[in-house]
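Removed from the display is one protein chain of the complex; every other protein chain stays in position.
Chain IDs A and B follow the sequence of writing; residue 1 opens each chain.
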Amino acid sequence: MSLHATPHPKDTVKWTTVGGVRVPVHLLIPNLPDPFMDIEDYEPDADLMVLNMGPQHPSTHGVLRVKLVLDGEVCVKVTPYLGYLHRGVEKLCEKLSYVQITPIVDKNDYVSPMMNELAINMAFEKLIGAEVPRRARYIRTICAEIQRLGSHLLWLGTFGLDMGGAIGGGGSIFMHTFRERELLLDLFEDLTGCRFHYNTHTVGGNRHDIPAGWAAKATQVLAVISKRCIEYEDFVRGNKVFQARTVGVGIIDPVLAIDLGISGPVLRASGVDVDLRRDQPYAAYDEIAVNVATDPGGDCFSRYVVRVDEMRESIRIATELLAGVPEGPICSLKPVKLPGAVKAKHGQGVYSSIESPRGELGTFVVGNTVRRQSAIPYRCKIRSPSMHLLQLLPYICPGNNISDIIVTLGSLDPIMGEVDR
Amino acid sequence: MSFDNPWIHGLVMGLILANVALVITGYSIWFERKFAGRMQNRPGPSVVGPWGLLQPLADALKLLQKEDIVPRSADRALFNLAPPLTVFCALSALAVVPVGPGVIVADLHIGILFALAMGSLTVFPVWMAGWASNTKYALLGAMRSAAQSISYEIPLLLSATVPIILADSFRITDIVNAQLGGKWFALWPPGPGIAAFALFFLCSLAEANRIPFDIPEAESELVSGVSTEYTGMKWGLFQLAEYLHTFIISLVATTLFLGGWDGPGDNDGIIWMAIKSLTLFAGIFWIRWSFMRYRADQLMAICWKFFLPLGLVLVMLTALWVHLI
Partner (left out) sequence: MSWPTDAATLCQDRFGLEICEAEGPLVSADQALALATALKDELDFRFFVHVVSVHYPEVEAIAADEEKGIDAIIGTPDHTMVHYRLRRLANPNRSTDTFAFRIKVPTGESTPSLSGVWLGADWQEREQYDLVGTVFSGHPDLRRIMMPEDWPGHPLRRDYAIDTSHFPWR
């Protein structure tokens, strides 16, 4: 009975290699549901109900709309609809200069704005050929890790809400994680002057240097959160109701996940050992070892385990980097006075990607060859991991009931601002 | 306090007890919010009145001022009838519960059956509301609620059978009198008593739709379940009924298992009843703010695979105990 399910033990997992990737055998699903299934083929005389979940629903993490076809309470077919938060960021990028884009993309993944800035500025630097000073790379990495921690804290809170409701045990874990996230926002406020939409990365480095005493304060805050992580583990991991709701729920086939372009903690929770921080080091990750957290369970509980392990790893990386920030300039280019000061010299497309809390966040940018417009990208495309995560829904939801769909959706951690852009 | 004419007695006592229960329910919401606030590192209500004590009044005023919306496609009559009926069902159960020696509206000889029946009757207004709202979320919530209430009635009644067998009466006053002098059924007979108490408590949580069994409401899945389409005081009545139900459950559990107004030594009195039942009430809040909720099929699995056999075994053990002693 799933009521007393125990998490999948790590040591008894059998592994196989599919397409050069080592994956756990027990997660491979032979028959996947067809997302384009004609509902008439299901069972012609079944009494089916169409339920429109969202775009106004407390648990669709924003304005996702999911059309569910239900047989009783069991889902038969899932069709996600996007676009309710489409703000045309890519079109805006074609109208603004390279240095003006950073505050715009802050609003994409509104849970981790630092990551957006980092991703898009890395692409611009690659296009323009700008170097980033070592100190700026350190600051970027520290910011990225603190942001990852903050993003996972928010995820843990909202995951509790999905399972326990805002007026219940879920609300308690939510309040606790938000208390800690507040400390991180204070850190960013001290660093950049803003609590949320920082605009601190720029082409060639950072705008804001570390203020006096910030490193000590940040180290102390990380130590506090490190202790509080143990509290969450006590509150959540051993909780029988939490285990009953997450173990064996929303199992993701790693081969399917790779095929769908899913990356980040969701893929690692299916046992695939992939992390761009280690595999394709950017910023200062080539100077520090990154221990990649994986779990072979493939279910919602594994995704919780992986994210909590990543929180600890982020605390470790940030603390170690804070101890050895090198001296030097924080921006290789001169301080930007005019938006047109940063110019691309060629019209080729370049791509660069980072490991955001949700997976591979990449930017494809094409420079403009018209000389008068060389400070404006010709085309800028943001490859958002959340969009690929939502693509998973039609494959893993059929056969589950509504409660499990909500938990599965919550465990994927999609951010609609990033999906729709 | 009693009057010779049963009609007058029922009217006066009913009025007093219902109002006391409603005030306690209102303040239990204040207490729960304070309690939840402390659990969640925040102060809870603190603005309206000293320590936020006037918060329930402010809430009620706010709810009364809200626009009363009936969806165009709803069944108006049933839609409007459902919220008062839930409160009616919950309050009716109070009639047979003795809160102190002689402090009872109607001392029915089948009191316990009446109290449990009225508690289970709330499934009808809830289903009524879910159907009349003509919304899919409300309908799903109502279906879940019906399935849950009907399933959990059985172990609830089985666990209530334990004190009935021990006291040899359906009258709640008799059950309390049998426990006077510290012979609480939760402690004596050792084993079945405490297990039956736990079973009764958990099943009542499910019956009152409290976390971790609040799947009919499940606001993260079904938006707000049956009360999705309700606004203003009609929504407030659903909340009131839920809290009333919870309060009456703690009263009934106290009378059945914790000796009612039995206190240490000869200090019996209504104060002990209040202390015990309010402690249980607070325990329900504690559970609510620390657990997540089960899934619908898991809930049914707990009921049919675990609670029901446990209830049957407890009834048999108790009968054996009574037979042997």
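Quick note on the criterion: a contact is a pair of C-beta atoms (placed from the backbone, for glycine too) under 8 Å apart; a residue touches a chain by one contact, two chains touch by 3 or more.
The structure displayed is predicted, hence computed values, not measured ones.
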Going by the whole complex, the chain not shown touches A
One chain isn't shown here. Among A:21, A:49, A:74 or A:167, which residue touches it? A:21
If the hidden chain were put back, which of A:102, A:158 or A:263 would touch it? A:263
For the chain that got dropped from the picture, name the residues of chain A it touches. 19-22, 36, 82-83, 86, 88, 90-91, 94-95, 255-256, 258-263, 272-274, 276, 278-280, 346-351, 353, 360, 362, 364, 366, 369-372, 378-379, 381, 383, 387-388, 390-391, 420-421
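The working rule: only the chains that are shown with their structure count from here on.
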Taking each chain's centre as the mean position of its Cα atoms, how many Å separate chain A from chain B? 43
Of all residues in chain A, which touch chain B in the complex? 1-3, 49, 51, 57-59, 73, 160-172, 175-176, 179, 235, 239, 241-242, 244-245, 401-404, 406
Within the complex, chain A is touched by chain B residues 36, 39-42, 136-137, 140, 143-144, 211-212, 214-215, 217-223, 288-298, 301-302, 305
